[in-house]
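Every protein chain except one is present and positioned as in the full complex.
Right after this comes subunit A.
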């Protein structure tokens, strides 16, 4: 660091210099994440049981009919990779929005019961009502939003605090888990398998019909959420400090809540509750981009990278094939334990 000069004009230049350097570093990291995502996306299209050369992949994507590649890439790999990216972006951005809003890494929708709400509704729909496809998705989305609003309503009654929302959410999560367990007990063997497949979180056999609603939700809700990025960042300073800086705290909260839950619910409807992606993406993105700016975009990119990688590992790197949710679950659980251990030892969760 250079010594600080003392005339205000030159100090402003010096301040601007430091700010540009920090912003530049963060931007480089974000672009790097974007490039990594693009590279992984291309690789998963080419590599698999068989290798498809990049030229063929490109021609399939341009709509040409290529023997073998048209099926392998066009029908299997491209929808699968696209759903991975869409779900990963949605989980990553939605999770980071929650964690930022409530100033707590535990405040991710997959910890505080919102994802469980969607899962419970899906399992009940499958087991008791014999629903499938779009009906299960609609049911799951509605339940995700409903549970989110219920948790919000219960916790913000008297002025409200983030810690209360998290505790109510964790309570809600265990309640919904027992609902899921009950439904699975009662399930016939067919519906049990179907429900388990849904619960594991999988991008296997993705179809464009499933992807499209999730992608639209991502664009719509994500777009609105990004316009609130600055207010959300300011909210980190505490509700009072943010309000004093002109943030409409309650309005920002409800906008963030609805958009984040919306995109997560649609992604869950398409890919199932891919475990811990919402929970992991924000903290990982924070570690690599550093503090000071909104995490929404880096976290979204991190989420997509996580899902793509985890799905690839689940398909090819393990002795037998696992759905993506099993791999992300194995990654996320130890982190959750570490986080809770750290916050209990007086480190403070922040």
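In the analysis below, a contact is a pair of C-beta atoms (placed from the backbone, for glycine too) under 8 Å apart; a residue touches a chain by one contact, two chains touch by 3 or more; residues count from 1.
Everything below uses one rule, namely that contacts and distances are computed from a predicted model.
According to its UniProt record, the chain left out of view corresponds to "ABC transporter ATP-binding protein" among "CoA-substrate-specific enzyme activase", "LrgB family protein", "ABC transporter ATP-binding protein" or "Lysophospholipase L1-like esterase". Taking the complete complex into account, A:237 is the one of A:167, A:237 or A:313 that touches the chain left out. Checked against the full complex, the one of A:103, A:164 or A:192 touching the unshown chain is A:103.
Across the entire complex, the residue among A:35, A:245 or A:333 in touch with the chain not shown is A:245. Residues touching the missing chain, restricted to subunit A, are 1, 4, 6, 8-9, 11-16, 18-19, 22, 103, 158-159, 227, 230, 233-234, 236-238, 240-241, 243-248, 286, 290-292, 350 (touch as defined at the top).
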